[in-house]
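With one protein chain removed, the remaining protein chains of the complex are shown where they sit.
Now for chain A:
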Amino acid sequence: MVRAWRLYAAVAAGGFRRYATYRVATAAGVFTNTVFGLILAYTYIALWDERPGLGGYDQAQAVTYVWVGQGLLAVVAVMGGGFEDELIERIRTGDIAIDLYRPVDLQAWWLAADSGRAAFQLLGRGVVPMVFGGFVFQLALPADAWTWLAFLVAVALGVLVSFAIRYLVALAAFWFMDGAGVQQLAVLAGLFFSGMTLPLNVFPGALGELARVLPWSALVQVPADVLLGERTGFALLRTYAFQAAWAVGLLALGRLVQSAATRRVVVQGG
């Protein structure tokens, strides 16, 4: 057990270092996030000027939401760019065969690698846009460390849910020759339902209800709400339970699909 942890810790460290080697890509990503953050922030300001208190946020909270979203964009890989590209490529080329004869669990391996990636993205691409946003705008950031800690836990759970979704998307490549179509659909759904484009609180009626219970809301909306102090006490625990339930459910589904996919490869040669 302890030894297994050491392996996955090593894999996660590898994932971290791997993304750390792409310094230019990271800088470009930070720049893009910052520019998008600016555009969105001014759009939100205009929107909240017209409709103060929209979705229960005041203007400072709305702008904070923008920068939290930009900071988390790469971490929870809303636009893709995580392990899934590589996994899909390995399935397509048949390199997945190599992964299968190793004495490791496929899902745990990729989860570890993706956690390493997310940890790097949080530091490499999350901090700078947030700090920049803080300089340019009046942000509604919490003063106490506990809220920040609660936020980090929500982010970690969000990464887990995000991984579980992307793992399923990647495994689709076992059945579809080209994984790109499924991947694009997933990105579109993620951009909308995570709350990356607009906070889910803003959506009215049934659409809003639906959006708030779908797993994607665990990626951006939930962590942002935690940071904005919208979920405290018992509500915070319920929020965590919501994220954890999706994570467990989707990871379990991923295992089922994985064993079906493995059987397919093992019998049919991939």
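The rule is short, and it goes like this: a residue touches a chain if its C-beta (ideal position, glycine included) is under 8 Å from a C-beta of that chain, and two chains touch if they have at least 3 such contacts; residues count from 1.
Keep in mind that, in the parts below, contacts and distances are computed from a predicted model.
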Listed names "Methionine ABC transporter ATP-binding protein", "3-methyl-2-oxobutanoate hydroxymethyltransferase", "Succinate dehydrogenase flavoprotein subunit" or "Autoinducer 2 import system permease protein LsrD", matching UniProt entry of the absent chain: "Methionine ABC transporter ATP-binding protein"
Selected residue (touches chain absent from view) among A:A46, A:V131, A:A245 or A:V266: A:V266
Contact residue for the chain not shown (choose from A:L100, A:L123, A:L185 or A:A260): A:L100
Residues from chain A at the interface with the omitted partner, ascending: 3, 6-7, 10-11, 14, 17-18, 21-22, 93-95, 97-98, 100-104, 265-269
